[in-house]
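A single protein chain has been omitted; all remaining protein chains appear in their positions.
To keep things simple, chains are lettered A, B and C as they appear, and every chain counts its residues starting from 1.
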Amino acid sequence: MSELIFEQSQPNRSAPTQMPVDFLSDRAIDLPESSLRTTKPLLPEVSELQVVRHYTNLSKQLFSVDTHFYPLGSCTMKYNPHIMHQLASLPGFLNRHPLSSEEHGQGFLACLFELQEILKAVTGMAGVSLTPMAGAQGEFAGISMIRQYHQSRHDDGRTEIIVPDAAHGTNPASASMCGYTIKEIPTLESGDLDLDALKKAVGPQTAGIMLTNPSTLGVFERRIKEVAEIVHNAGGLLYYDGANLNAILGKVRPGDMNFDVMHINLHKTFGTPHGGGGPGAGPVAVNKRLLPFLPVPYVEKVDEDYRWVTDKTATQSIGQLSAFMGNAGILLRAYVYTRLLGAEGMTRVAEFACLNSNYMKKRFEQLGFKIDLPERRASHEFIISMKDQADAYHVTAMDYAKRLLDYGYHAPTVYFPLIVPECMLIEPTETETKETLDEFIDTMAKIKQEAMTNPELVQKAPHTTSLKRLDAVKAARELNLVYTPVV
Amino acid sequence: MSELIFEQSQPNRSAPTQMPVDFLSDRAIDLPESSLRTTKPLLPEVSELQVVRHYTNLSKQLFSVDTHFYPLGSCTMKYNPHIMHQLASLPGFLNRHPLSSEEHGQGFLACLFELQEILKAVTGMAGVSLTPMAGAQGEFAGISMIRQYHQSRHDDGRTEIIVPDAAHGTNPASASMCGYTIKEIPTLESGDLDLDALKKAVGPQTAGIMLTNPSTLGVFERRIKEVAEIVHNAGGLLYYDGANLNAILGKVRPGDMNFDVMHINLHKTFGTPHGGGGPGAGPVAVNKRLLPFLPVPYVEKVDEDYRWVTDKTATQSIGQLSAFMGNAGILLRAYVYTRLLGAEGMTRVAEFACLNSNYMKKRFEQLGFKIDLPERRASHEFIISMKDQADAYHVTAMDYAKRLLDYGYHAPTVYFPLIVPECMLIEPTETETKETLDEFIDTMAKIKQEAMTNPELVQKAPHTTSLKRLDAVKAARELNLVYTPVV
Amino acid sequence: MPFIPHTEKDVHAMLESIGIRSINELFDEIPPELLIDQLPAIPKALNEMQIARLMKDRAKQDENTLCFIGAGAYEHHIPAAVWDIAGRVEYMTAYTPYQPEASQGELQLLYEYQTMMASLTGMDASNASLYDGASAVAEAILMAIRSNRQCQSKRVVIPTTLNPLYRKAIQAIVSKQSVELIEIPFDEKTGRITVEAIDKIVNQEFAALVIPQPNFFGLLGDVDALTDWAHQRQALAIAVVNPMTLALLKEPGLWGEKGADIACGEAQPFGIPLSSGGPYLGFLCCKNEYIRQMPGRIVGQTTDADGKIGYILTLQAREQHIRRSKATSNICSNQGLMAVAATIYLSLLGPKGLKRVAAASHQKTMLLAEKATKLKGVEVLFHGHYFHEIVLQLPQPAEPIIQEMACYQIAPGLALGEFYPGMDNALLVCCTETKTEEDINKYIECLKQALKNKAIKK
Partner (left out) sequence: MPFIPHTEKDVHAMLESIGIRSINELFDEIPPELLIDQLPAIPKALNEMQIARLMKDRAKQDENTLCFIGAGAYEHHIPAAVWDIAGRVEYMTAYTPYQPEASQGELQLLYEYQTMMASLTGMDASNASLYDGASAVAEAILMAIRSNRQCQSKRVVIPTTLNPLYRKAIQAIVSKQSVELIEIPFDEKTGRITVEAIDKIVNQEFAALVIPQPNFFGLLGDVDALTDWAHQRQALAIAVVNPMTLALLKEPGLWGEKGADIACGEAQPFGIPLSSGGPYLGFLCCKNEYIRQMPGRIVGQTTDADGKIGYILTLQAREQHIRRSKATSNICSNQGLMAVAATIYLSLLGPKGLKRVAAASHQKTMLLAEKATKLKGVEVLFHGHYFHEIVLQLPQPAEPIIQEMACYQIAPGLALGEFYPGMDNALLVCCTETKTEEDINKYIECLKQALKNKAIKK
């Protein structure tokens, strides 16, 4: 790896054009001695060129959508149109202070309002708040609303949230942050939820259930209406984890499936960039009965004016989840995306995401890979299990993942969902060409060949990246989280 | 190398968000059949993501200042501050039509006017026109002015331009484009011009002389005043090739050396980016007697207003060299640069460029490299000759150049100036750290070792780039300048 | 078909491979009565040129105000190189670095980020960022409760001088886990809380004390005494700091005898645009002993198979994808791209530059206050040491003055009446290094005019 920026530091080197120059000389700093810092913080002392070269070169050690095919299941690494970034970066948007007046922000608020309306339309829900800053925070907001709902009805014994075993880790974790205990229910061989288990699980203690549909197994929960009935009859509410909304956009709406509340990962369905880990955004949508509880602020339109709704008027709101209004810049990007797609374009997201996925699934099947749930329709993603190969040649899903890097592909998601052994969750997305899929499929076939004839080659991968396989155990054991200068 | 974009093309694939949509359906195209195209041009039919990924990945196969140390002599690859690009790209500048009124452009014109003033100050000249679009065009403009000057005096027998043998190829070529014949004069062993030869060369046929000072050998022409006297006495004028102005900025001015006219390569002295071959910009500066001949347009200030001077008022001007006013965007960048540096900063350009260069020269000398003109002060650049190594181990300057690529350095200029055999012209620039220079020097020492112990390693370099050494002879012999699709 | 590369031929071939005749068949497992035909109420697609024009018009509506509001979001100069680099698609369009061998650039950068933040706060460790300042404080509170083994209580003490917007968010986030927030009112004279005062109010056991420095009014408090007091009461001290001020102010790790235990807040001032409130950059740092209770991504150094140094996400056993309902938090993403920008910003500024920015902001705020208080009836509300925000007490309500000054394209500050009953005349003003002496003079003149206009109209 590259030298750290700290290792390039020299005392008294600097980038002078970045320094404020005026005022300083003639005015003293009038602060009490005891409150002042006496040590120099460990920031590098480098020139502007050094900074530029260092971080530009670091960027080159990164796979990304704009440079690589990145079929990371559940994460939906599709093309992020450049225009979104350009428009969200207009000075009128970038320089607006969050506490500026509503008048000084009608253009911005108009975008948010229209985005709310569009999200209502695609989810079939009655209200939307854009404020959650990620999917996980959307989940927290949603479960908070469920909680507030029960409380508002003085329905106090509901302490449990039901979660399928295939669920993403954020689901139980979010419910837990809302003070709920978690009841896990199993998935059937068919990929559907075990309804008998569900029936047994529900009761007066049930606050709600959290579901992704299509599930993290990449198949549609066919008896979703029964699920809703069972939970609703027990007095619980249904939470929809919108991570997979892109698979059904314009085809079927969570509201129509009788979900009560949901979040949307904007980066997954609406193509906002995910910035190497974030920022994302996780707007929540609710049906009528949860409307009063939406997190604030959100935008309303009064005559021709756009206004913030805050806890002043939304007195039953679960409150605000950030200092201001969430990841505004991401919301603007998503707004641009929705306008570029229009209604038809959204439906096509689902159609072509599923076309690409089912095509790959079929081809992998033909190549002898073990498909999870082969008899089911894949949604926008599908799973292959390397269990057979792990048993036969000691080549694991992780080995495949690393070997793919050698061939210039980012690896699919591995070992999630937890219930499928040695799994790879593959999500091609709708923006990739058939040629790209074919080349990826050919590469996987090649690796399969390698696994049989030269397993070590795969087990020791990657070979062409700047570093070989990294030692995760050592990292956790010999914790080294900050650089310490050698003196 | 990567697949060509054409090879990724599929009939009827496209990037629909880039297409105009309105109007088209309801209005016919009313143009005569005979004037219309009937063949489809060979443009790729690809998706936006394909375009983005292709050209983003191509960019990764390029060495550049922001990513590599790039000591390309004479080309001055120093840091190009990012702010220059950001400010030149403000919409008010980018969207202005060249034929917009002067009123709708006062901000822009103010920048140009001030840049003219600053360039006058640093060159010691009386007038500046910013319009030439590169150094070579600046030379053309300068020699044109010399020509026009002599013509205006009916001094018609002056048909020759004198050029030293060390000169850059553009010098004789530009003079030739102005209709002059070229007389080359030799350089002495000392690096200075052969004044006896010069004295013999001048005469009533002499229109002028073109000089770089410091010369392309990286040393200062010490008897410059004698040179000027000789040429002036013969009735000729002195042209200063400003490619090396960065070596003397704020230290000595071409005007004070008695040059009559000059160009400035903005990218070399004023840090504008050179874009993989251009655009550059080559403003010209002249002393009083050439003022009437300056190329148009340039900017004048009348009271508080900025106005274009065109051929309407500048009737003796050599005219205009481009459709509009030259590479405006580059001029804005250079303006920003000059303002960031201020007077002191400019002097430091020369000081630290020369410090870096002389430091390297000394260290190379100590390492046993053969320095050209070791007894002279280097200016901002210096030459080492690999002649001894070529003779002893058959390792040439070109082999060194290629081997440096393996170590992550762009090669210095090789085989220029033409008069030093097996030469490398090394220009570190003022923006590089001592550490970077030291590492480069160590690498050169290492290559020297390799040349002695394993010459093939160097002769066959590069080894780590995406391609091995390319066959230039084949390229010229089996000319293939455009892609032909396989059918 | 925007962003979809499929030609008709492709579609045909793919359907054939799958063995179906139309794309619609792919959805045949969905109960037919749930399928919809179209999305009503969604506007027709625009092309790039059209949306660009629309957005440019909208952005223009919001431009050109000279902004003196702070209150948790600060306008500092952002060097051009920051977003030129952070905006490179490699940083922008990558996901969380799950495959470290394909993500060393991001991981090394986050390790550098962690180092800088830990050093600025005087802590041992930092995570790789959280959503924003408010949620970071909420996470810090939950973390402190989990960490404090000496105390079973879920009570946390918070002064009302903590940003009121933060207090709202904290309430929304932590209350579901039956955390009790004990709010301590500030002294009306000094605008601060003192150990003596809280000691009287808080007589139950509590897990942690939150200490903002500077506080919401821009005032410096006696953080040493407060930290020591928390420790004496077996509670953890949570420092909430604007990290920009730490270029000048004592780092939380050195507060009092033992130092604060956790430091957190908003790192937006480090190269991140105001952008109507987000995306911003929550940070969270702590002493070694609490690392395993830290929420969020953490990057650690390790070696590769050849023994070369590299970086990787570590301590994942704390996180939701492994521990699920028992995780330290539900957080899954971070604000990676913002951390990239902040790291580049800090590298460009260096210790000296950062100090200058902090000092210039402080000095300019003082200058503004000095000039403002020369206007009739304008006073500094609380006496004490301000950093780069200050509370001006106007002779009349602040809100109408703000509206009036908007006509001159000036946002003069935040009216405190909305957050603190009875403080209708108080205006919280912030001045950063971006404001010139001319700007300040313009401010003063417009304020003078506005006071006059509004006084007349009354």
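One rule holds for everything that comes next: contacts are C-beta pairs under 8 Å (C-beta built on N, C-alpha and C of every residue); 3 or more make two chains touch, one makes a residue touch a chain.
Keep in mind that what you see is a predicted model, and the values were worked out from it rather than measured.
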item	value
Visible contact partners (per top-of-document touch definition) of the missing chain	A, B, C
Among B:M77, B:I162 or B:M444, the residue in touch with the chain that has been omitted	B:M77
Contact with the hidden chain (one of B:D194, B:E300, B:E351 or B:E439)	B:E351
Contacting the left-out chain in the complete assembly, out of B:P186, B:G203, B:G250 or B:P455	B:G250
Interface with the undisplayed chain - residues on chain A	10-13, 16-21, 46-50, 52, 56, 81-83, 85-87
Contact set of chain C toward the excluded chain (per top definition)	48-49, 52-53, 77, 79-80, 84, 88-89, 433-434, 436
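We adopt the following convention: only the chains that are shown with their structure count from here on.
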item	value
Top chain pair, ranked by how many C-beta pairs fall in contact	A-C
Rounded Å distance, chain B centre to chain C centre (Cα mean)	46
Inter-centroid spacing, chain C versus chain A (mean Cα positions, whole Å)	20
Two or more partner chains touched - positions in chain A	13, 48, 52, 56-57, 60, 65-68, 79, 81, 83, 340, 431-433
Chain C residues counted as touching two or more neighbouring chains	1-6, 10, 47-48, 79, 81, 89
